[in-house]
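One structure, as structure tokens, below. Some questions next.
The other protein chains are all here in position, but one chain of the complex has been omitted.
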Amino acid sequence: MFPLDQWYVAAFAWELQDKPIARTLLNRPVVLFRSNGRAAALEDRCSHRHTPLSLGSLESDGIRCGYHGLLFDPAGHCLEIPGQEQIPKQACVRAYPVEERNHIVWIWMGRTPGTQPTVSAPEHSWHDNPGYEFKGDVYHYKAPFELINDNLLDLSHLGYVHVKTIGGNARIHVNADMTVTHGSEWVRVVRHMRDSQPPPTYLDVWPFEGRIDRWQDIEFHVTYLLIWTGGMDAGSGDLHDPNRSGFHMRGFHGITPETEATSLYFWTISSNRNPARPSMIDAIHNATAFTFEEDRAIIEAQYANIARFPESAMVGIHVDAAPNRARRIVTRLSGIPTES
Amino acid sequence: MFPLDQWYVAAFAWELQDKPIARTLLNRPVVLFRSNGRAAALEDRCSHRHTPLSLGSLESDGIRCGYHGLLFDPAGHCLEIPGQEQIPKQACVRAYPVEERNHIVWIWMGRTPGTQPTVSAPEHSWHDNPGYEFKGDVYHYKAPFELINDNLLDLSHLGYVHVKTIGGNARIHVNADMTVTHGSEWVRVVRHMRDSQPPPTYLDVWPFEGRIDRWQDIEFHVTYLLIWTGGMDAGSGDLHDPNRSGFHMRGFHGITPETEATSLYFWTISSNRNPARPSMIDAIHNATAFTFEEDRAIIEAQYANIARFPESAMVGIHVDAAPNRARRIVTRLSGIPTES
Partner (left out) sequence: MFPLDQWYVAAFAWELQDKPIARTLLNRPVVLFRSNGRAAALEDRCSHRHTPLSLGSLESDGIRCGYHGLLFDPAGHCLEIPGQEQIPKQACVRAYPVEERNHIVWIWMGRTPGTQPTVSAPEHSWHDNPGYEFKGDVYHYKAPFELINDNLLDLSHLGYVHVKTIGGNARIHVNADMTVTHGSEWVRVVRHMRDSQPPPTYLDVWPFEGRIDRWQDIEFHVTYLLIWTGGMDAGSGDLHDPNRSGFHMRGFHGITPETEATSLYFWTISSNRNPARPSMIDAIHNATAFTFEEDRAIIEAQYANIARFPESAMVGIHVDAAPNRARRIVTRLSGIPTES
């Protein structure tokens, strides 16, 4: 079970070119394509014999099945059945509401077919901010979305999993100043690590000269997280000033369940331009990708291992506070009865 | 469930050389081999410890298990148990009736063990016709045999799936003159496409000079289909004359279920000799193989997708007439209670 009346990331805008894309989202096979410039999403099934529409071809009016040639428009209406005049009403297929915003294509799966979204898709303006550049990727995870949320909401793991890149000394993370706040559909974790040694990745891309004041500001929303991290020369500004100087990374993390056991992870990293190094986004993207591969390896191993110890209870520890808060939100919105 | 009292294709004659072949046919593991020149089929299991006999070696009297050396003759009798004199009666294994005809090895699986076939295996004389040459292949399909039958009985898909080879313009196929006739164990679809543009493959192998009269004559039998296609210069003969001139392709399609979810597809293509191009069978075989790979891709994707939409009904359309007729025959002979 998943929260259904939500906007989920279905694709990045640049993925939708001249070919349809097949993706399973929340257990439902979906074909994504662009028709007359606009993103569209249909269930990935021709109504005739269930051939995937994603094997078909794009035409100006919509998508044509590659087996017997039925043609469907972006609303799922069948426009043509080769060999017959009459088009039965039930030949249509389900269409999903889609919204394209800041280079992200959002989809509304909906608890009930045909219901329309009640809110607009989320904004992520850093993708269109001229002072920033960004780059991203789509990863497939053999793990449920909750384990990815857990990982992103508890950055104490940086000192163990990512010691060679964005981590650095484990003590720094464990002893950081941490504040957890939350609302009914969000959790926020702010961590300040003052006067600390910059980690390897930071030194690669920004001209720090000594110790730095570091921050991690994690905002969990039901279907995505925003992680704002960075650092500035120690003492050079106020960690509570939103316009503080230094090196800023604005991570976008869209976690879309594929099935109960697998997930799609849409991520981008945006960073402010370093005047001295105009192309640093590639280096930042590469370091981030490396980091996320480390996470994926451990999360997938964790998930596989959970199934191997069905009778062992998990022991809660201090760092679980924010992940547990987020899990309660997801559980409530999924309509799963809670225990406490 | 499958129709069991039928001859199914088990192999082509040229496959049975000096090594046994393991094949699952209608859910039953079978070892096929040649003993004293004659084709034979046993269940693929030594009666001792169930090692596959197909891992054994061929001797003049039969096949010897590769583990402890038990020897079986083509009738399934155990001739020798190394290390003991006495051979218990239950050491025999099940043998299946086999008939080799026109380079095709047919097997009779039988509803009840031990029952003998009541009819001879089908003839396919084109394989032995001196005016024709032929070539073929065995394909494995991750799809049930019914979906392959559907595909071969409705050639309207040629204009979509095979547009680059034997297809050509989709309208030609959709608007063809079509006659469907049937008996209790066969369906026949005849399609005439007069005065049409020859498709790419035809032009490659035959010296057509302009437009052609094309035909497709599909005969479904319970375990195989015969597809006679071809073309002649437009107006140069009568499409109802069985001895008409032009370019003839005689397709043989033995569809043998491996399991409920997978199939073996034994096909050959025979064509009359083009005096100007003596070796054209290779070109025809290659083009046909390419076409069948296109079919396999779409049929396997269709089958996988059907399982992903268990609650969606299929919408019947005009072109389903012949496939549906064949499905009713298979259902009846499988002993499955029919709904209508």
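Remarks
Labels A and B are assigned to the chains in the order they are written; within every chain, residues are numbered from 1.
Note that a contact is a pair of C-beta atoms (placed from the backbone, for glycine too) under 8 Å apart; a residue touches a chain by one contact, two chains touch by 3 or more.
Since this is a predicted model, take the numbers as computed values, not measurements.
Interface note: of A:P97, A:P117, A:G159 or A:P200, the residue touching the hidden chain in the full complex is A:G159. Interface note for the absent chain: among B:G83, B:P130, B:G210 or B:P242, the touching residue is B:G83. From the set B:G66, B:P200 or B:G237, the residue in touch with the chain omitted from the display is B:G66, counting the whole complex.
Contacts to the hidden chain, counted on chain B, fall at residues 24, 29, 43-45, 47-52, 55, 64-70, 81-84, 88, 90-91. Mapped onto chain A, contacts with the missing chain fall at residues 150, 154, 156-157, 159-161, 170, 174, 297-298, 301-302, 305-306, 308-309, 312-319.
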